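With one protein chain removed, the remaining protein chains of the complex are shown where they sit.
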Amino acid sequence: MRRVAVLGSTGLVGQRLMAMLWNHPWFEPVPVTLSSDKAGKRYGNVVDWVIDWAMPEGLGELTLESYELNNLKELGIDFVISALPSSVATEVEPALAREGFAIVSNASSMRLEPDIPLINPEVNASHISLIEEQGKRGWKGFIVKVPNCTTSILTLTLKPIMDTFGIDLVAVTSMQAISGAGYHGLPAVKIAGNIIPYIKGEEDKVREETKKILGSLAGSEVKKAGFSVMASTNRVPVLDGHTLSVFVKTKKTAEPVDIAEVLSEFPNNEIAGMGLPTAPEKPVKVFDATDRPQPRLDVDIGNGMTVSVGRIRKDPDTGWIKYVALGHNTVRGAAGNAVLISELLLRKGLI
Amino acid sequence: MRRVAVLGSTGLVGQRLMAMLWNHPWFEPVPVTLSSDKAGKRYGNVVDWVIDWAMPEGLGELTLESYELNNLKELGIDFVISALPSSVATEVEPALAREGFAIVSNASSMRLEPDIPLINPEVNASHISLIEEQGKRGWKGFIVKVPNCTTSILTLTLKPIMDTFGIDLVAVTSMQAISGAGYHGLPAVKIAGNIIPYIKGEEDKVREETKKILGSLAGSEVKKAGFSVMASTNRVPVLDGHTLSVFVKTKKTAEPVDIAEVLSEFPNNEIAGMGLPTAPEKPVKVFDATDRPQPRLDVDIGNGMTVSVGRIRKDPDTGWIKYVALGHNTVRGAAGNAVLISELLLRKGLI
Amino acid sequence: MRRVAVLGSTGLVGQRLMAMLWNHPWFEPVPVTLSSDKAGKRYGNVVDWVIDWAMPEGLGELTLESYELNNLKELGIDFVISALPSSVATEVEPALAREGFAIVSNASSMRLEPDIPLINPEVNASHISLIEEQGKRGWKGFIVKVPNCTTSILTLTLKPIMDTFGIDLVAVTSMQAISGAGYHGLPAVKIAGNIIPYIKGEEDKVREETKKILGSLAGSEVKKAGFSVMASTNRVPVLDGHTLSVFVKTKKTAEPVDIAEVLSEFPNNEIAGMGLPTAPEKPVKVFDATDRPQPRLDVDIGNGMTVSVGRIRKDPDTGWIKYVALGHNTVRGAAGNAVLISELLLRKGLI
Partner (left out) sequence: MRRVAVLGSTGLVGQRLMAMLWNHPWFEPVPVTLSSDKAGKRYGNVVDWVIDWAMPEGLGELTLESYELNNLKELGIDFVISALPSSVATEVEPALAREGFAIVSNASSMRLEPDIPLINPEVNASHISLIEEQGKRGWKGFIVKVPNCTTSILTLTLKPIMDTFGIDLVAVTSMQAISGAGYHGLPAVKIAGNIIPYIKGEEDKVREETKKILGSLAGSEVKKAGFSVMASTNRVPVLDGHTLSVFVKTKKTAEPVDIAEVLSEFPNNEIAGMGLPTAPEKPVKVFDATDRPQPRLDVDIGNGMTVSVGRIRKDPDTGWIKYVALGHNTVRGAAGNAVLISELLLRKGLI
């Protein structure tokens, strides 16, 4: 059992993290807070548990630990998972890495820096080797980043298509759930019965992160994928689950049935056969039904780790492939990916 | 004053039609029903008025008239606006045209037939001349079609771009309101907090109708526009207002500021200066704010006849233009367009 | 294993029934349809599965059987659970009872007839003996009725209060989920962001059924409870879970802590210790938190069979007790209750 400090444990991603780690076969979570007001309090008294998974029995009894180096050491922390806001993470995470901690982080800061692995495990587990470069920063530990939620979902579907048919261009419109904005991120009065066609910074993240994740490892760096990703990101009144409308111009001609075949189950993915507990049986599920996936019905497939794909079709005029992809934004797109990466690190002997 | 028979007057589009026609300066509505059960009853007793416009005082007192040729003649009907389901319209509308009635129809049947004008007035009022060809069918009257709701909104924004910069390719993802499914079309239990990524037939309509509406009149036929429109259409839990995420590959390079300029107010549109009462002051309103348009806030601009556009931006990698467009699906996309077309017909002396 | 014919298996209650029966240790479901169009088809091809429980693997492969006496006999049906609309049940259920079938029915018809047991198992399992009177109708089988959804939830909370403190008067306002209206019962356009303060017949059901369920068995009849239940029932935009705001005037003075105590776990209920598989560990869960229960967070407690109670407080001026109760309308309020009653019948050797 490894003891993992969870930073940002009371937010929406933090709640998923704590629930996933609570009964994890390899990990034991320790909620850690940067707020002196909260340190020392019962987790159950501080958190406003609003996710649809029931809070596991006993979890509420944990004590929120103070974030201080000595305390982390005394607590016997083996590694850190961070769900801190990016503005805070910018300072905290490098400081911890310097002190020797391994950090798996959901924060968007540093994701594009060349020596920071940006990992969606089934897609690019091999990029983890970039951490070797981080020693040059004078760090005794290292940082691995979880991709942006939308990008995690998207890349899981683009990878098999890219490998088989090649990709020239992607246009994606997202319909993103309100849980993606965080607990305090979105006043109810703004989104009730409404769409907000703007999410700050999101389109750049999708564009840049996709190219890095789907890039190829060349020695000590990642060569970015050679195609462009045009994104339009929107907030919709759905609780959990980002739905993506994807248009792909493939290099080789592809029929919908071919696309369905390479996507289905994505068997030859980069963590296949590694026995990671959080890895879903099928990273991608393909629907035949004409009107699926739907977030309310399908977001929990594979305990939220499976991306669902449906409506694979070919535009009759242009030959572009169109499909709809759905993933759980705070599980596959955040907490679940962080846990899966942690499992990968442990398997590789890195934590 | 022209007396207009309204077919399908109790549905969601029918309610908008009745409200718009009730105090219209040129038209007087007569609700007509094909159901023998409803004929002879008070309109107010039959309709379940659920739209956000209050039912005008007095409207409920109208009698639902029976659909029979003799009755229509006795009632002194000058022309017909149809909001019938397509399956019913297929039979009813040609029969009426044969008998000499002018029909402005929202039904999707026949929209693509070469001699049937498919009119979004600001965009292609001139196509109305196609009706001259309909005499060859042996009709004494004629049929003009209102475009699909999403297509009405889309074409109003594509037209000025096409005219100034040319268009190579369009990819559009729609987030369509539940009112677009009609009163009975969507059980609450299906869409609450959900997205349904499929609307039967919709993507083909957007693709084909856009090319016809944006086509050029060449003698007695329309030469379709030469670019493709790839569409992905979705139902979202929003009451009124279809939001479109649009990607356009222009022929000539365009900057967002240029696009904003040609869209703003769309001054040189095909009905400018005609004094049609339902024509909005600005067919297109361009927002500078980063997070607009939003359906709950902006759907009623121009009494529902204005299409709002925002987030005009240029993809940094490809140069494609991206923007968000919003329009009222049962007003600009249906009832309002039907009334505006009727006004156009009257101005041209055709009714 | 008993083979149970499920009538109305494709509706919202039917879907819950099929899911609960599919892996049931004692029962095996056979979906039966009255529609000749559907008979013989795969269940999975007919049903539009929209509930939040995933359709169990294999369930879709069942064949919808035709409703005909010979067929039911050939299929080896042991008893029937009906989720038919009341209008249809009125004819079908007595006919089946006459032929010797035991029927557990969700339909509202006949619920108030003196010889028909109206059973909420933890509350009045003993009323089941009323079926002995049904022989006088010339029936070889019998009918047991599941109470109205709101009434099932309400009576589970009133019973322990009545037994300990006595009840003088109840006023209850319900906030009922859209799934309670059935698959086709509520157009999305009516309830989106709205409240409909009327549910046909519901208030009478709550008033009359509560008094019957909480009545005492006196020989071959039920003596109705002696207090009144004033109800106001409303539809709200919540998917699953009826929330009740309850005001109770008790006969003896009661403090909130006393009420909490008699409600908590409801240990001495009428099926305690019988080992019925669908009986929840705790029929009633009492929350201390000030803002619970909430339908989205708490509706699934006890697999939807537990009623949650919170905000127990005493009006400072009048001494009335106020509380909030929440139950799953299609599980505790319909399908789950039907299965639990079936288990009770089997335990008592009646099926």
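Per-chain residue numbering starts at 1, and chain names A, B and C are given in the order in which the chains are listed.
As a convention for this text, a contact is a pair of C-beta atoms (placed from the backbone, for glycine too) under 8 Å apart; a residue touches a chain by one contact, two chains touch by 3 or more.
Being a predicted model, the structure only gives us computed values, none of them experimental.
Looking at C:Thr164, C:Ser245 or C:Asn303, the residue that reaches the missing chain in the full complex is C:Ser245. Contact with the chain that does not appear here is found for just one residue of A:Leu156, A:Ile191 or A:Leu345, A:Ile191.
Within the whole complex, the absent chain has one touching residue among C:Ala54, C:Leu69 or C:Met230, and that is C:Met230. Residue positions on chain A in contact with the hidden chain: 12, 48, 50, 178-179, 181, 183-193, 237, 239, in rising order.
Hidden from this view is one chain, which touches chain C at 169, 171, 173, 175, 192-198, 207, 228-230, 232, 234, 236-239, 243, 245, 247, 290-297, 310-311, 315-318, 320, 322, 324.
The set of chain B residues touching the chain not shown comprises 49-50, 52, 54, 192-193, 239, 296-297, 300-301.
Just so it is clear, only the chains that are shown with their structure count from here on.
For chain C, the chain whose average C-alpha position is most distant is B.
Computed from the mean C-alpha positions, the centre of chain B lies at a distance of 46 Å from the centre of chain C.
The distance from the centre of chain A to the centre of chain C, with each centre set as the mean of the Cα atoms, comes to 41 Å. For chain A, the set of residues that touch two or more other chains comprises 192-193, 239, 296-297.
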